[in-house]
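Just below is one structure, and these are the notes that go with it.
With one protein chain removed, the remaining protein chains of the complex are shown where they sit.
Coming up: chain A.
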Amino acid sequence: MSIEVVNITKSYKNFTALKDVSLQIPEGELVALLGPSGSGKTTLLRLIAGLEQPEQGSILFNGEDNTDRDVRERRVGFVFQHYALFRHMNIFDNIAFGLTVRSRKTRPSKQEIHERVHSLLKLVQLEGLAHRYPSQLSGGQRQRVALARALAVEPKFLLLDEPFGALDTKVRQELRRWLRHLHGKLGLTILFVTHDQEEAMELADQVVVMNEGRVEQVGPPEEIYNYPANPFVYSFLGRVNLFRGRIQNGIVKLGEAEFETDSVQQPGEYPAIGYMRPHDVEVSLTPKWEQSVQAQIRHISPLGPIVRLDLKRLDTEEVFEAELTRQRFTELGLAEKAIVYVTLHNLSFYVDSQPAQAPSPAFIPLQASI
């Protein structure tokens, strides 16, 4: 079922959690709400579920207005961050809960409930644990019980709040893979909240990047990573280097290096900030391009398949990072304190479109590549 959020505003006592947020989630997609803590992603999820009420705006399921509908009637599968399993019930009763609380008229028979719970236990690969209690399960198992419990009521879609937040890395990866598999099998619309960009990138068909109660960008992971709409999205999606310079007639000067951009700007000089990923820094022993500048290696951190260098430009004294493959690192034979040449590829410039005295939130991304 598709979900549509229209101009939602929600505030608590002293802060606004969501400011005029609109969002469309097509049927059958696996969508991530990605953002730092306090960005409003969990609030948005709870509003969709009906656990909170918005001040303004509406929430539609398949085009039907659900804004004033009670949680109980929305038939939404919600999985809580800490699972919220009923601690005094065994796994069977936990999963059956949504069926057994129905009024006598709509409640399935005991036999049907039994069959349904067991097929769900099979789906989440927890057969044989029906009589255990939540406290007797591991975190990953609890998570899957919570999923089975939510699925038992045949929800219109699934909402997961930080589904893997409380698990260790290995279990997290296994569960991610399993969730994607489950999504493929059930074809259900799934919306999940995460603050982990890697998790969002790996799992989701669409990523919704949120910050300070607003949606910053929506798109497939590839697109968001390659074409971030603004500096926030750029820096939130991975490690980033920042270079400060000035732009004049489409030419950006960063220290001794000059970059041509596709900017169509009014005459004048403005401050510009260049963003780039550490893996786009080319390190060489001799100057390779016109834009190559000298830098000194301050620290070397070997990180498995890659090696990260802490560098300092000799012309501007700016500090930045570069990531090389282990192979390239050995080829170059680098050591701390050595002076190398660096070339900055795939820079994105964000220029404050107004002259410096009036700060404006509008950023124009400019791509510059060599």
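Basically, a contact is a pair of C-beta atoms (placed from the backbone, for glycine too) under 8 Å apart; a residue touches a chain by one contact, two chains touch by 3 or more; residues count from 1.
Quick note on the criterion: contacts and distances are computed from a predicted model.
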From "Rhodanese-like domain-containing protein", "Protocatechuate 3,4-dioxygenase subunit alpha", "3-isopropylmalate dehydratase small subunit" or "Sulfate transport system permease protein CysW", the hidden chain's UniProt protein name: "Sulfate transport system permease protein CysW"
Sole residue of A:Leu175, A:Ala272, A:Ala295 or A:Leu309 that reaches the chain not shown, by the stated touch rule: A:Leu175
Candidates A:Leu51, A:Leu123 or A:Leu314 - the one touching the absent chain: A:Leu51
Touching the absent chain when the full complex is considered, from A:Gln141, A:Gln206, A:Asn241 or A:Ser348: A:Gln141
Residues from chain A at the interface with the omitted partner, ascending: 49-51, 71-72, 75-78, 80, 82, 84-88, 97-98, 101-102, 135-141, 149-150, 152-153, 167-168, 170-171, 174-175
